[in-house]
Each structure stands twice: as structure tokens, then as C-alpha cells.
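Each remark here refers to the structure printed beneath this line.
What you see is the complex with one protein chain gone and the rest in place.
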Amino acid sequence: MLAPISISLASLNIMTMAPMLIAIVGALAILCIDLVKEGLHKSFYVMVSLLFLLLDLGAIVDFGNIFLKSGTVLGMFDMMLIDGLAILSQIIIVAGSMLFIPLALTSKRFHEYNYPEYFALFLFMIAGFQFMVASDNLILIFVGLETASLALYTLIALHNRSKSFEAAVKYFTMGALAAGFFAFGSMIFYAITGSVEINQIALALAKDEYFNIGFVLVAVVFLLGAIGFKLSMVPFHTWTPDVYEGSSAALAGYMSIVPKIAGFVVAMRLFEFLVHSGVVWLQVVLYVAVVVTMTASNIWALVQNDVKRMLAYSSISHAGFVMAAILIGTTQANTALFLYWALFSFTNLGAFSMLWVSRQKNLIPGQSSDHPYEKFAGLVRTMPMAAIMIALFMLSLAGVPPFGLFWGKIYMIGAAVSAGYTMLALIMALNSAIAAYYYLKLIVFMFMKEPIAEYQKYYLMNASLSLKTIIGIAAIGTIFAVFAVNPLLKVITLFVYNSGY
Amino acid sequence: MEITLTHYLVLSTVLFAIGLIGVMRRKNLLMLFFATEILLNAVNIGMAAISHYRGDYTGQMFAFFIIAIAASEVAVGLGLLIVWYKRTGKIDLDQMTSMRG
Amino acid sequence: MEVYLYIALFAPLVGSLFAGLFGAYPKMLFTGVIASGLLFASFVSSAILLNYVLTGHTVHVEMMTWIAAGDLYIPFGFVVDQVSVTMMMVVSVVSTVVHVYSIGYMAHDKGFNRFFSYLSAFVFSMMVLVMSDNFLGLFIGWEGVGLCSWLLIGFWYHKESATWAANEAFIMNRIADLAMLIGIFMMYWNLGSLQYDVVFANVATLPMHIITWIGIFLFIGAMGKSAQFPLHTWLADAMEGPTPVSALIHAATMVTAGVYLVVRANPIYSEIPDVGNAIASLGAFVAMFAATMALVNRDMKRIIAYSTLSQLGYMFVAAGLGAYWVALFHLMAHAFFKALLFLGAGNVMHAMHDELDPFKMGGLKKSMKGTWIFMTLASVALAGIYPLAGFFSKDLILEVAFVEQHYILYTVLLLTAGLTAFYSFRLVALIFHGNERHLEHGIHPHEAYSFMLYAMAPLAVLAVIAGMVFKTPYYLMVTNLLPAMTYHIHNHTTFWIMTIGTQLFVIAAITYAYKKYAKAVKVDKKVESGLLYQLLYNQYYIPKIYDEVFSKPYLKLSKLAWKEIDLKIVDATVDGIANVIYQTGEKTHTMQNGNLSSMLRWMVIGLVVLLVLAVAFTAGYNAVNLQAM
Partner (left out) sequence: MQEHILSILIFFPALAAMFGFVVHKDSVRAYGITVAAIEFFLSLWLWNLYDPMTSGMQFMEMAPLVSAFGISYLVGVDGISLFIIILSTFFTLIGIASLTEKRRVKDLIITLLFLEMTMVGVFAALDAIVFYVFWELSLIPMLYIIGAWGGPLRIYASIKFFLYTFTGSLVMLVGMLFMAYFYYQATGQWSFSLLEWYRLILPVNIQMWLFGAFFLGFAIKVPMFPFHTWLPYAHGQAPTIGSVILAAILLKMGTYAFIRFSLPLFPDASVIFMFPIAILAIIMIVYAAMVAYAQEDIKQVVAYSSISHMGVIILGIFALNVEGITGSIFLMIAHGVVSGALFLLVGVIYDRRHTKLMSEFGGLASVMPRYATIFGIMMMASVGLPLTINFVGEFLSLLGFYKQSHSYTLVAGTAIIVGAIYMLSAYKKAFFGNVTKEENKNLKDVNRTELLGLVPLVIVAIWLGVYPKPLLEPINNSVEAIVQLMHDKAQTEEAKQRIPDLAHSAGLNSMQEAH
């Protein structure tokens, strides 16, 4: 007879899963509602999703308070790990999602928003990302990662255009390969340490003083490949521009923010202990990877003809920039990572939303992609506010003060400087200069060229009040970022520091 | 000959390598999916073997999760493949280059 | 007395501004009249100040602060002492005359108002130059006269040659001004002040080499304004300006500013006799050098200009040898007769419809009697015939050279005196005597307005009496400030031999000139094609050399700097860097060929590369660790 397994519900601490569960329940609820009554308007689903996400956010904030009082919370056989990083990143994930979901409220009809499954999948995806960041167990991370990714592939495909399918297939296939990397890397770690929990692995490795350095490195290589894919590090980045181009601008913007922050948190958990224990190889490789990712993607962005593709490369570059935090590994750097990403969310939200509102259903003759630069030529004449908005987001992306990203940038470079990475700081700074060129290119088209008549009618075609509100929020967040930086810094530092990073 | 953990791991690695080669070489989307399945199953073998060797169940748990994920991957992947095939009538990778640069 | 100082100084400025108000309008007679009247007021004030100074006083005012920074303190300070009052008198007299004369001379010029504005502005600058109580104040005037000289040389701005000459004059002066600025910097950093009194009181405490350098730099500054070799070419070219300008600026006043500077800075030069000797030698050289060029020149105004140059050389000889008062005395006398000569030349030009070649004139004494008399008088004075002004001032310089035992200088100057007499009367003879060659060109000369002649009269009188009457009182006055050196040849026999000998030599030269040119003009082809003649006629080829060595290469170099260095190297590098980055993008973004297979391959390649690196590192790591064990 089997011995009864006695586990008290309290020790299980199921509440640690509450935020994710809220999202999952939300998804299920949407599916159920659809069973009861079909054909509800997309605005209904948007709002229901928002409500669930609001609850989700409330739960996370609640954990924030608990964390500040009593430190890291563990649950579900230590599978769940709610520390500062988890809380911060979940806030970014959920809040970011809340800003992006209303982008469905376009004035044009889009096929995917008529399916309640779209919103359900969206919520599943969010739950997946939340699992990813709220655990240091490789299994759970893997499950979260795949849940989110599979949902994401589907969301992309739902856009129902030839390019979207192509994008989804590409993303999917490469994602499957990356999943293989992840699993294999985990396996090696498991083989040499007997554990799949990152802190256990760290302890085990420290105990035998990295005796199996060769295997450790091989494991790291595989995990780096998997996470590098998620973060679109060169050369695992190749999916990014195609997928961004293929998916709707709203989703592309989302992809540039939320999945990446989840990836960053995993990367922080996985690599920082290695960096700190003096694995020189990893330092060197990360250094090179950061520099190459930043620089190469910047250089490729220079030669793009499509704004969305350009933004894709630009977000690769930003991700590379932020990866530097993991290399630097100080509290300041990790704080900078979250600060940067919080500010980046606003700016990128604005930038992609501006593309989204000018979405056209049918390409005009000679147009090869959705958002060629020419489309924006002379925008300041026809729609000055729109032009100013785009310019604002572009300048912020370029790191021109006092707009949002500038503050993230100086804090990040400041972290590099404080940690003695002088060359890295310089490279980061100079990369911003290269990047300025392609952001400027759009400004040049908008402000300094003559309008092209055929494109005129597509501006703001897709705009609705909700979209304009979102853009307004993004703009306010970008312009007045300076006033938010101090409170943000304080909170982030508190959380990051207390999590031991 | 006694079969040790090493053998399992070598097998796992070899399978993984085969999967990798398949991923690189195959132009047929379906075959590509098979290759990715091989990748994951290579890991499964390793996981199970290590789990047995270590005497704890974490590895097996991981393996089960991988199987589940692989299954859902196949579901999504085949779904995409079918839609793609419906739209284009082909499942050849080289046709899939409308975006580049 | 201060009020007279301010009147003397600012009356010309008021006149200039007033005339300038109408600068863009056609001729308005009253601008000329008012400007002249204000200058007369300036003259009267100067005379009153002179009277005051003669009683042994000086006036020193500090109007206001100009520049004060760090330890530097420079006021607008003005001093009227024995030296400056001399200059003020010279300037105000000559300029008043020239102003009145110009009313006639410029009567038909459409830039009449503008002309008087410039001319009065010049007088103001000159007044600032001579009255300032510090070196930087002097520099204001120094540059100011340069500006006015530029404006006036280029007055007929539609003439290419005029504007070219104007720019040449300005730029060449600027070269010298740089040296002067350096001299000023040296004074400031070594003495802490630029006030004359402070500088002169303390200069002797400085180390010898510093004083020497200060002296040299200041003198280079003086060389520019006074057109000493090698910065002399602008003066002859400056004759492109209207003739009254040449009379006032390029004969009487501005070009003597250099001499004034050396005289003013005599406490500095007294400390460095070696530099003084160099100045004197250069002066003597220029005296001879310029005179030789005047011998063969065929341009009436240029001949007079070379003569001016030559006389400036004389002045520098005196100043260099420490005979500051003699230099200043010659400056004054020279101003009178040279201005007279120029104004006469102006009459001739007018009569000849701006013809400048004396070989195309002749026999003008019939139609232009007054002018003939004045010019002859001025030439006699220039040649230094007793009892006219030149005798007292110029022969004094010869005596100085002799007494100071600089016999070479003496010889050079003596020879130059002969040359001077020759070219002066060559000019007079060609213009006023002989055949009326101009008739061939259909020109019917007429005398200038009578008021112009009346205006010239005071100069004529001064040219006659300045030496005889003024010498002693002047000496008494000015030696209150300048070293009181007397230059007497104690041996009476020597003195008489020298004096009479010089006179005879000069008269012989005059006679020769008359003989050669007063009747018919024979052009001696053989002489003219001779090397010497060509050398002199082409001004020793110096303008040409400057053109070839400095101007043209500078332009070429400038074009090179722009087209080759700036555009093709500096800018191309910048663009090149940008292009390299951009081209890298163009070349490598094809790795994103959109094919899923190659995308997957890239991932695997990335993995493999990392694996290889990991293995390599591990191998290396183990090797090191094994060794350590």
C-alpha cells in the first residue's frame, strides 16, 4: 500500500500561481462565453481581457507588497519563485499586454479580432510568460516558454495574410529548434548536477568548483542558443525581421517588448550566477554577443526600406543593448534593464501603434511592403500631429533627451561605466549614433520630403479613439518619462536588490 | 557489453545531431517538423537515462513535459502547414521567401 | 584745455558722420563745406593746444575705460604733449587744406559726400593715433587710418586696379600690424601696462633681449605703415586713389605714422642702439632704393610716391640714429611740401583728364601758372635748396649721419639727395616745360579753380618758411620731451664745405634734369632697353616677385586646401566612415535571404561556433590547470 502523500495545502502555497491562474481563467472564461453567445463584438473581448489582466496585475502588486515585507515567496514544491525580478517583469508583461490588447479596437475590421480564441490565446500567452519569469525551474520555464510561443505562433498566423503564415511558419520552425536547444541544454545541466533548478545547479556547480567546466560550457551554449533565439541575439535573430513584417504592427510591437522581458529574466537567472562565478568564457562570449547584436542589427537597420522591418532590427539592437546588463551583472545594471525596458515599452508601443493606425488593407501598385518609408513622406504637411508623434517616438528610440529611452540609456551606460566596462560603454554610446541615422531617415521622410499623393489616404485610416488614446498614453509616457524615472528607479532598485541581483 | 549512462548520452547526442542535420538539410516542411521531433526525443532519451542513473524523477518529469510540448507543437505546426499548403499548394521551404533583407 | 582736445579730436568724426549720412546721395556741396569747417575747428583747437603746450604744459585726459580684463587696463586716454601736438598741427593743417582743395577736386564726382565722410574719418583716426596715451589707443588709430586708406584708395571701386591696390595696402599693413600687436603683447606681459608713461618709465628695467624684441616688433609695425622695404609696394599702388587722398594720407600723414611711432617710443629705442642702427640703415637703403625707382618712372603720382618713400627713409635714418626731434622735424616739413606737390599734381591731372604720364605733357606753365609755381616751389623745397624747408630738415639729417660718424649712411643720403633733385625736376621739366605734347592727344588744359589754388597757398607758404622760422622754437619745444641732441659740426670748415658742397651737388642735379628734359624729350632706346633701366622701371621686379612668390601660391594653396584637403581628405574621411558602415549593411544584409533553411542554418552555425569555442576554451583551461598541478 502506498504511503499517503501528505502535503498541506499551505505549504503548496497555491497562491503563488494566482496571477497566472487569473489569466488562464480569463482565457477559459472567454472561450466559455463564446460557447454561450456567439458573435460578440471584439470590444467586449478586449475589455474582458483587460479586466482579467487588471486582476492579474492586482495580484502581482499584492505579491510585490508581500515581497517587500517578507522576501522571496516560494510555492508549488519550490517550482514557483516569486522574487523581485518575477514581480517586476510580470508587471511589465501584464501592463504591456494591457496597453497592446486595446490596439485591437481598430476602425477597420480585421479578421482575427472576430475570434474570441484570439483573446483567449493572448491570455494564455501572457500566463505562459508569467510562468517563465516566476520560476527558476528549467521545466517550468520550458513549459511557460512553449505555452507562450505556441500561442504566439497562432496569433501571428491568425492575421490571415500570406506573409503572416510565412512568418508564423518561420517563427514556429525556428522556435522548435530553439526548444530543442533548451531541452538539450537542460539535459546536460541535469546530467552534471542532478537538478533542474537554477539555484540548485549553481550550488552544485560551486560545490565541485566547476570541475566539469567543459560540460557546463556546452550546456550554456545550448541555453544561450535557446534564449538568444528568444531575445533575437545575432546570429539567432534571423526570424525577427520577417516575423515582424509578417505580423500585424500591433503584434509586432508586442513581440518587441513582452516576450523579450521574459527572456531577459530567464537569462538573468541562468547566466548571472555564471558570470559572477568567474566563467571567463561566458563573459567573453556575452561581451562579443552583445556588441555584435547591437552593432550588426544597427547596420542592417540602416539599409531597410520598410519602417516595420527597420523597427524590427532596431528592437534587436535594443535587446542587444539591454543584454549588456546581464554581462555587467551589477545591481545597477539589472535595475537599468528593467528601467530601460519599462521606458522602451512605452516608446515602442507608440512607434508600432503609429504604424498600426496607418495600416492599409491593399497595397498600392509598386508597394512591396506595408510600411515603406515613402508612405510617410511629407506627413508633416498632411498630418502634423501624426508626424510629430512618430518623430517623438523615433527620437526617443534614438536616445535623444529628454525622451523616455534616453534615461534608460544613460542609466545603462552608467552601469557599464561603474562596473569598469569602459569600452562597452563607448560602443553602446556609438551604436546609438549609428542608430540615429535610421530613425532620422523616417523623420527626414516625414518632415523634409514632399508628400506622395497615393499614400495620403492611408494615414490614420485605421485610427480610432481607443488607438489614439493608446498613442497619447505612449506619448505622455515618452515625453514625461523624466518625472517617472526617479520613482521607477527607486522601486526597481528595491526589488532587484532584495532579490539578490 | 554493459550499457552505461554514457551510451545513452552518446545515443542522445547522436540523435540530436541527426535532428540538427535534418533541420539544416530538409526542404520539405513536413520533414523539417520530423527533424525537430527527433531533436526533442533525443533529449527525452537522455533525460530518462539520467533520471534513472541519478535515481530521481525530475528527468522523467521533464521528459513527460517535453513529450506533451512536442505533441502540441505538432498540433500547431501541422495546422500551420495545412493552411500553408491550402494557400500555396506547396510545402517547399524555398518557396517561402517573400520577406527578405 | 580739455575741451579743445575733444574738439580737435572729435570735430573730424562729427564731420565724417555728417557727410556719411548723405553717403548714398548725389553730390551735396554742404557736406564738403561742413566737413572742412569742422576740420578747421579742429585745426584751431590744435593751434590753441599748441600755444598751451608751448608754455610748457601738457594735457592728459582719460575719457573712459575701454578694455579692462584681468590685469589689463586700457582707457581711452589722450595726451597732448610736445610730440603729439606737432603731429596734430601737421595733420590738421594738411587735412584742412586737402579738404578745401577736394571740394574743387571732387566737384564732379558722384561720390562727393562719401569722399568727405571717408576723408574726415581718416583725420579722426589719425588724431586718435597721435593723441592716444597708450599703445592700444595708438593701435586703434593705426588700424583706423588703415581702414580709411582702404576706403579711399578703393574710392573709385569700379576700377579693378583701385580695389586691388586698396586690398593690397590693407593686407600688407595687416602683416606689419601683427608684428605690432606682438610687440604690444610683449610689453603687456613684461610691464603689465600699455600706458606710455608706465611703459617708458619701466622699460629700462627689462632684460636687454626683451627690449630688443619689443623694439623690433614695433618697428616692423612701423615699416608697414611707413611702407619701408620690403613692405613698400603698396604705397606706389595706392596712387590709384584720388589725388587729395595721396596728398593727405600717402604723403603727409598716415605714412609718417611709423616715424611717429619710433619717435614716440624713443625711450625704448634709446635702450637699444643696435636696433636703431638697423633702422637707420634700412632707412638709408630705402631712401636710395626708392629714389632710384623714381628716376625712370613714367607715372607722375608714382614718382611722387617713391619720393615720399625716399623721404620716409630719411626720417628713419634720423630716428634710428637717435635724432628723434630731427626725424619729427623732417616729418613736418616734408608733410607740407609733399602735400603741396601732390595737390599740384592733382591740378595737372585734372587739366590732363587723368593722364599720368609726364611724357605726354609739357609746357603747362603757360596755362597753369599757379600750379607751376607751387610745384616748382615744392620741388625746390624737396630738393633741399636754401632757404626752403627741405634744406633745414633734410640737410640736418645728413649732418646727423655725419656727426654720428655713420659715413656710409651719409654718403648714401648725399647721393640720394642728388637723385631726389634730379627726379623732382625731371618731373617739373617734363610737365611744365618744353613742347605741349598733350595737344597731340587733343587735350586743352586749364587751370584749377582759384579757391583750390588759394587752399594750396598756406602749404606753399609753409613749405618756404617752415624750416627757417620754425626750427629753433620747434627745437626748444619738442626737446622737453625728446632727447635734446644738437648736431653741429664743430669744425667750421667742414661744415661750410659740406653745406655748400651739398647745395652745389643738388643744383647740378637740377640743372642736369632741366637740360635733359626741359626742351625736347629724346627717348634713348639703348638706355631704356638696358638692364639697369628695366630693373628700375619694373621696380626691381619686386611686385612681380611678390605676386609669384606669395599671392599666386597662396591662392593655389588655398584652392588645394579646399578642393583637395578639405573635400577629398577631411570630409571624405568622415563620409567614408559613414559609407563603410552603410556599405557593410548593404553587403551583409543579404544573409537575411528570407529562406527558412538558411535561417535555420544560421542558428545551427551559431551554436556550432559557440560549441567550438567552448571546447577550445575547455581544452586551453584544462591544459593550464594540468600544468598548474
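Letters are used for the chains, namely A, B and C, taken in the order the chains are written, and counting of residues starts over at 1 for each.
One rule holds for everything that comes next: a contact is a pair of C-beta atoms (placed from the backbone, for glycine too) under 8 Å apart; a residue touches a chain by one contact, two chains touch by 3 or more.
This one's a predicted model, so the numbers in the text were calculated from it and none came from an experiment.
S.K.: Using the whole complex, pick out the displayed chains that touch the missing one.
M.R.: A, C
S.K.: Out of C:V3, C:L29, C:A68 or C:V624, which touches the unshown chain?
M.R.: Touches the omitted chain: C:A68.
S.K.: Kindly state which of the options C:V461, C:L532 or C:A578 is in contact with the chain not pictured.
M.R.: C:A578
S.K.: From the listed residues A:V25, A:L74, A:L440 or A:M461, report the one that touches the chain absent from this view.
M.R.: Here the residue in touch with the unshown chain is A:L440.
S.K.: Please pick, from A:I413, A:A475 or A:V496, the residue that touches the omitted chain in the full complex.
M.R.: Touches the omitted chain: A:I413.
S.K.: At which residues does subunit C meet the chain that is not included here?
M.R.: Subunit C touches the chain not shown through residues 23-24, 64-73, 136, 139-140, 143-144, 147, 150, 154, 157-158, 160, 163-164, 166-167, 170-171, 174-175, 177-178, 181-182, 184-186, 188-189, 192-193, 195, 554-555, 557-559, 561-563, 565-566, 570-571, 573-574, 578.
S.K.: So that we can see where the missing chain sits, which residues of subunit A does it touch?
M.R.: 380, 384, 395, 399-402, 406-407, 410-411, 413-414, 417-418, 422, 425-426, 429-430, 432-433, 436-437, 440, 443-444, 447-449, 482-483, 485-486, 489-490, 493
One rule holds for everything that comes next: only the chains that are shown with their structure count from here on.
S.K.: Look at the interfaces A-C and A-B and say which one is made up of more C-beta pairs in contact.
M.R.: Pair with more contacting C-beta pairs, A-C versus A-B: A-B.
S.K.: Could you state the distance in Å from the CA-based centre of subunit B to that of subunit C?
M.R.: That gives a centre separation of 95 Å.
S.K.: Taking the mean of the CA coordinates per chain, how far is subunit A from subunit C in Å?
M.R.: So the centroids are 77 Å from each other.
S.K.: Report the inter-centroid distance (CA atoms only) between subunit A and subunit B in whole Å.
M.R.: Comparing mean C-alpha positions, subunit B is 26 Å from subunit A.
S.K.: Can you tell me which residues of subunit C touch two or more of the remaining chains?
M.R.: Answer for subunit C, listing residues that touch two or more other chains: 589, 592, 594, 596, 600, 604.
S.K.: In subunit A, what residues contact two or more other chains?
M.R.: Residues 169-170, 173, 177, 241-242, 303-304 of subunit A touch two or more partner chains.
S.K.: Quick check: in the complex, which residue numbers of subunit A touch subunit B?
M.R.: For this pair, the touching residues of subunit A are 138-139, 142-143, 146, 150, 153-154, 157, 162-163, 165-170, 172-173, 176-177, 179-180, 183-184, 186-187, 190-191, 194-196, 241-242, 245-246, 303-305, 309, 369.
S.K.: Which residues of subunit C touch subunit B in their complex?
M.R.: Touching subunit B: residues 589-590, 592-597, 600-601, 604 of subunit C.
S.K.: Within the complex, which stretch of subunit B touches subunit A?
M.R.: 9, 12, 16, 19, 23, 29, 32-33, 36, 39-40, 42-43, 46-47, 50, 54, 56, 58-59, 61-62, 65-66, 69, 72-73, 76-77, 79-81, 83-84, 87-88, 96, 98-101
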